[in-house]
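Written out below as structure tokens is the structure these notes cover.
The other protein chains are all here in position, but one chain of the complex has been omitted.
First chain written, first letter: the chains are A and B, and each begins at residue 1.
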Amino acid sequence: MIWLALTLMAPFGAGIAILALRRQPAALALAGSALGLAGALGLFAATARGDRIAAALPFLPGFPARLEASPLTATFALMVATVAVAVLIHAAGYMARDPGRVRFFGIMTLFVTAMELLVLSGDWITLLGAWEMIGFASWLLIGFWHHRPAVPEAALRAFLYTRSADLGLYLAVFLLIGATGSPEIAAASALTGPPALIAGLLLLLAAAGKSAQPPFQEWLMRAMASPTPVSALLHSATLVAAGAILLIRAAPMLPDAVLVAVGIVGGFGAVITGLMALAERDLKRLLAASTASQHGFMLITIAAGAPVAAVLHLVAHAAIKSALFLGAGIFQHDRNATTLDALAGAGRARPGVFAGFALAALALAGLPPMAAWFSKEAILAATWNSPLAPWLVPLALAGALLSGAYMGRALRVLWSGPAERAQTPVPFMAVGLWGLVILAVTLGPAFGPLEAMLGATIEDIPPFLPVLGLAVAAGGAALGWLLPPRRLLGPFLGPAERGFGIASALETLSARSALTLAGAVARLETEILAATLAAGRTGTRVAAATCRIDRDRIDGAIFALTRGLRASGQGLRRLQSGLIHRELALSMIGILLLIGVLLIAPLSF
Amino acid sequence: MIADPGQILFLTFFGAAAVWFGVVVFRTRSMVRSAIALLFSQTAVGAMFLVMQAEFLGVLQIMMMASEMSIMAIFMVMFMMDPGGLGAMEMTHQKRLSLKAGGTGFVLALAVILLGGWGAAVQEVPEAAVQTAALGRELLGRSMFIFESAGLTILTAMIAATMVAIAPHGEDEA
Partner (left out) sequence: MTAELVVVLIMAAALFAIGIYGALSQTNLVMIMMGVELILAAALLNLVAFWRYLHPGAMAGQMFVLIVMTVMAVEMAVGFGIAVARFRARGSVEVEEARELGG
């Protein structure tokens, strides 16, 4: 319980303190995230001992906000906290002279809080709230340099893409709570039949949006306009990982049909975004595409029915990718640019940083004995043993080959080129980078115990499979180092550079149709306006005519009537003689008339 | 149904008397004579009631008219400039119109009388005592509300006439 509170409240408190005090943001953020890391470590240790920590906080009536630390969620929490600390150390150097430091660190810590809440949430409603919070915080962070061109647009695009996909999560959550009657995530695994199918597909939609799988990958590429520490945090352990985390947690309930869909999305995502990464001309966009590709791997693994292997790859990828981004951040800091042309030779200028970057890159490529080698081996084993193996294994191998190739290409570009000396030292950034690199290199051996702790069985794999994986990874890296992408991709270069037209197709599909609809509505409105104006003019004319008739005819008739009444009144006045005998005679005449009327009345009817 | 010739005879006689005295009312110049002629005319009408075997009503008519006409005679003497009719004073106006009106009324009434199908006359009539008793039950039973209204009307008329007739104080002192 105390660990749970520490994990969540330390970054939150730091964020509030930063935004309230407005001084020493880096120190406060570091202290908060370090305390959070301590909390996460405590949680991890406790769950490793077999304790299960859970808390239910009063929230909606009948729907308490549940937090739970199972081995799985504690692992995620530890991963998030570790990456957060490293990234914040790096950011302390990266953002040292930025005027918006206070805002930056405040939002970063709040973002970390939201992410911890997401991974630790025990019911769908809390998860939904945290999901929304990280979406909002990521919008703020991607749009951090909002005065620069294209940045607000990128933030808005990220927000809208993920929001559209979030619709799937909303519907899935409503469906799950409605079908199972319980908001707890654990209860969803009992679900079967059509509700499970529909909810699973909707969850896949949400996960694909957050994890930038095709066709939603475009927002991630554009989000590179954000500060590099933000990219490091978003892409490794938090925002993008949220999609994979969602599917991993929902994996027990996913029926086979959904697993096939997950495999299709993940497999093609891994290959397509891998090709895009290979063709990319910007280092950060290359890393972004590789992130999408690696999350494709995780989806493949989930489809193969081995979510634990996906967890391993998620953890490995978190460490590696944040290290890569931090390295890229240092190079960007030096050259003040991120295109590969501008960065040529930047690695040679900083051999220490380049060494860390290269280690992380090789780790991502899947070379032993580093972390991703273990996780990719687990992935290959899982896909080999799954019923979907005939097409999952080739896709996984293609993805692995491509990850080696694009990392080799990035290293080649960074190393070959004119190097200039006398760079200012960057202690904070380097510490952050190397901390993560060490993790990326050494995490591998820890995966065995972690796998056991998460309750996965070690599967038998044919001995040629690790060899094949290693060969593919090494071959990919060699190809990427030796051959330029033009030779490597051949006719695929152009389409890959343009993102295979997915983004533009998506825009055509949504934007064009929306614009067409808007145009039609605008025309309709113009016509309605014209009709309304015509009706108004007709009304005015009718009113004028009515006015004339009123003045000339009705008033005239009324005045004539009054004149006539007046005249007849004057005439009748003479009858009023006041002489009783005259009045009596008139009475007689009146009585006669009455009698006449009474006699005639029955005849006429 | 055979008409009772005696009844017709008496009715014709008293009717002629009533009409004759009615003519006399407006032909004599003396107001007193006029009043007496009217008294006779009304008495003849009362006699016709008796002929028609409505004994209570006939007696009531004669008694009422006797007292009424004597009061009228007193007022004549009080208010007329020439109660005896000794001067040759013209007491009428719009004579032609009045004659036409009376004539028209008579002709119209005659037309209705002669043209209307009255059906057969009923010859039997209840005994006088039975009639009176039935009239009393009618007045104090079914028609009590109308009867009481008539009584109230008379009371109101008495009070109103007295109020109109007495002189206001201010006028007397002036």
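The rule we apply is simple: a residue touches a chain if its C-beta (ideal position, glycine included) is under 8 Å from a C-beta of that chain, and two chains touch if they have at least 3 such contacts.
This structure is a prediction, so every number in the text was calculated from the model and none was measured.
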{"item": "Residue touching the undisplayed chain, where the options are B:V59, B:A129 or B:A160", "value": "B:A160"}
{"item": "Absent-chain interface as seen on chain B, which is shown", "value": "1, 3-4, 7-8, 11-12, 15-16, 18-19, 22-23, 25-26, 31, 34-35, 38, 41-42, 45, 48-49, 52-54, 56-57, 60-61, 64, 68, 71-72, 75-76, 78-81, 91-95, 97-99, 101-103, 105-106, 109-110, 113-114, 117-122, 124-126, 131, 134-135, 137-139, 142-143, 146-147, 150-151, 153-154, 157-158, 160-165, 167, 171"}
{"item": "Touch residues of chain A, complete complex, unshown partner", "value": "572-581, 584-585, 588"}
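The working rule: only the chains that are shown with their structure count from here on.
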{"item": "Parts of chain B lying in touch with chain A, wherever the complex brings them together", "value": "93-94, 97-98, 101, 104, 108"}
{"item": "Complex contacts: residues of chain A adjacent to chain B", "value": "581-582, 585, 588, 592, 595"}
